[in-house]
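Every protein chain of the complex appears in place save one, which is left out.
Order of writing sets the chain letters: A, B and C. Residues in each chain are counted from 1.
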Amino acid sequence: MPAGTRSALRIIAGVAQTETETRLSPTGRVEAFSDGVMAIAITLLVLDLKVPPLQDVANGGLVMALLARWPSYVAYLAAFLTIGIIWLNHRTLVDRIARFDARLHWLNLMLLLGVATLPWPTSLVAEYVQRGGPDASAATALYGLMATVMALPWGFVWRHLADKPELLEPGYDAAYARAEWRRGFVGLPIYAIATLVALAWPLVALALYLGIAVLYAVTSQGVSVRTPSAFS
Amino acid sequence: MPAGTRSALRIIAGVAQTETETRLSPTGRVEAFSDGVMAIAITLLVLDLKVPPLQDVANGGLVMALLARWPSYVAYLAAFLTIGIIWLNHRTLVDRIARFDARLHWLNLMLLLGVATLPWPTSLVAEYVQRGGPDASAATALYGLMATVMALPWGFVWRHLADKPELLEPGYDAAYARAEWRRGFVGLPIYAIATLVALAWPLVALALYLGIAVLYAVTSQGVSVRTPSAFS
Amino acid sequence: MPAGTRSALRIIAGVAQTETETRLSPTGRVEAFSDGVMAIAITLLVLDLKVPPLQDVANGGLVMALLARWPSYVAYLAAFLTIGIIWLNHRTLVDRIARFDARLHWLNLMLLLGVATLPWPTSLVAEYVQRGGPDASAATALYGLMATVMALPWGFVWRHLADKPELLEPGYDAAYARAEWRRGFVGLPIYAIATLVALAWPLVALALYLGIAVLYAVTSQGVSVRTPSAFS
Partner (left out) sequence: MPAGTRSALRIIAGVAQTETETRLSPTGRVEAFSDGVMAIAITLLVLDLKVPPLQDVANGGLVMALLARWPSYVAYLAAFLTIGIIWLNHRTLVDRIARFDARLHWLNLMLLLGVATLPWPTSLVAEYVQRGGPDASAATALYGLMATVMALPWGFVWRHLADKPELLEPGYDAAYARAEWRRGFVGLPIYAIATLVALAWPLVALALYLGIAVLYAVTSQGVSVRTPSAFS
């Protein structure tokens, strides 16, 4: 964006433009806030494991009512593992970063927007997969779409770090950031394909979502936790 | 308040008045508690992205039912970005403060009251904008009113710091705090005008709320995060 | 409890009794966990500011529907300020403590049990005060009873610290802890009286709950935050 346009926008937005130096922050509170958002999002998922209302369940019918909700358990596990993986990757990412500038703060906020929003498509899947048909497809495709979109900010973070390697911790340089940037998009097609699968076979897509997360958990045991491609 | 009245009130409230020195606290736990409240408020917003109940949606009608709830997505994004901006500003604010006295603690609690309450008007907007008419106006105006009121404690914080510059970190003085105080009220008229707009055109106001937040996000990229005017 | 009984109980509970030394912990994670619980409890209160369901509100009736729920706003403010005060006091308390032994951990857990439970009577008050009659009395009395009971663990914490002054930070001794213990019970009769008032005049009690919190906020401005009597 040209500096002139930006200045004009900033005046409209009520942001004084006199202060133009890039102010940098240590990473401590970014971690605390990000950990908080991720810890809450992962724990709020449990609200989707609904308790069937007393009046909707005939006497002695609780076990069957609980079994009928099995897709919500699969969706819960997939989303829990996915946010868990994102947290591990976020930890690794922040370890590589020495300082946050304003753009990194905003990209981090976009990361957290994805994590904080994930309970919603999870809830949709939990509710609509058992109905089958176009609604089950819509719910599982929306979950996949969200997971695909969530992978984008990771790539932009690394592209920005490749442009400004001085924000990285010592030992990491622009070449490292560029390599991470390329790897950060490995996961995109996987979730994109799962989203397409969801349109035709929602249960297969649901299995894929869980499978991708479990697979990552299994393969990452004993090896290092990798940053952006890990989520994808 | 005269010291005599205050003493009398304090005795009624059961607060011993023998201890009169100002006890100061390091800022670590203030940050942790504030980060916690803001992280929870920003994550609770997702609960407004309601899942349409199974029995309310005809077979194959999920996509339409989700599309019909589009104002809730706009409100969600606006509120998410707003709390995100407040968090960035809070971080910057606390960076300037060396110690918290009791009044700063209470002003900070008022800041957090605003943040913690924001999910409620957001939820009102999400539910009532699609109805149109006076209810849509009431909901969006209440959101704007809340955003206006939320800007007040930021100003009071800086006024207090202008009175007691010894609470500031080295390098910041009363003149700096006074300048921030004045700038802290720049945002007030913007949200106040949006509130008035909401009375006549709720959808325009909703677009304004999102626009203000996005605009700030765009203009702040690459420049420093400014403290109180930033939110407004 | 005699050591023999305790050993027997411990074996039943599956707790090996071979390890008998008192292991002490630094206070960092106690603060983090306590801050987390208090930040969540204070933020969950917003869920009681219910959004009237679309189908229950006639066209144009939103403002009246919101005004009719005014007791829920009073209850929200009272509970928010109460938890805010408790947080300030907790911070001060932990500042005085150098190390936590197992009993302090448990008393702290009892403190947090009170804080975490407060959203429930708050929600009862929000829902039932407008009905009046015995149900309004029951809801407001339960809130008062809870506030009374919540004050108890603070006293026990100080009694334990008076017994084991070696757990205190340098500069604080058994005499200091005993003085805090006595002051910790100042607040008990205030909430106990408000509870009795609730049985006859629930709205008066509701005003008292808010008044006590606001009064404390007003009187504590500019003076130090005091620990247990502060809450009461």
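Assume contacts are C-beta pairs under 8 Å (C-beta built on N, C-alpha and C of every residue); 3 or more make two chains touch, one makes a residue touch a chain.
Everything numeric in this text was worked out from a predicted model, so none of it was measured.
Colleague: Can you tell me which of C:Ala139, C:Ala177 or C:Ile190 touches the chain that was removed from the display?
Modeller: In the full complex, the listed residue that touches the missing chain is C:Ala139.
Colleague: Can you list, in ascending order, the chain C residues touching the missing chain?
Modeller: Here the touching residues of chain C are 1, 6, 9-10, 12-17, 19-23, 25, 29, 32-33, 36-37, 39-41, 44, 47, 101-103, 105-106, 109, 112-113, 116-117, 119-120, 123-124, 127-128, 131, 133-135, 138-139, 142.
Colleague: Going by the touch rule given at the top, which residues of chain A touch the chain that is not shown?
Modeller: 31-32, 35-36, 38-40, 42-47, 49, 51, 53-54, 57, 59-63, 66, 76, 80-81, 84, 87-88, 91-92, 95, 183, 186-187, 190, 212, 215-226, 229-230, 232
Please note the rule applied: only the chains that are shown with their structure count from here on.
Colleague: Between 0 and 180 degrees and rounded to the nearest 5, what angle rotates chain A's CA atoms onto those of chain C?
Modeller: 180
Colleague: Find the chain most remote from chain C, comparing centres computed as mean CA coordinates.
Modeller: Here the answer is chain A, farthest from chain C.
Colleague: Can you give the whole-Å distance between the Cα centres of chain A and chain C?
Modeller: Centres of chain A and chain C (C-alpha means) sit 35 Å apart.
Colleague: Residues of chain C that contact two or more other chains, please.
Modeller: Those would be 40.
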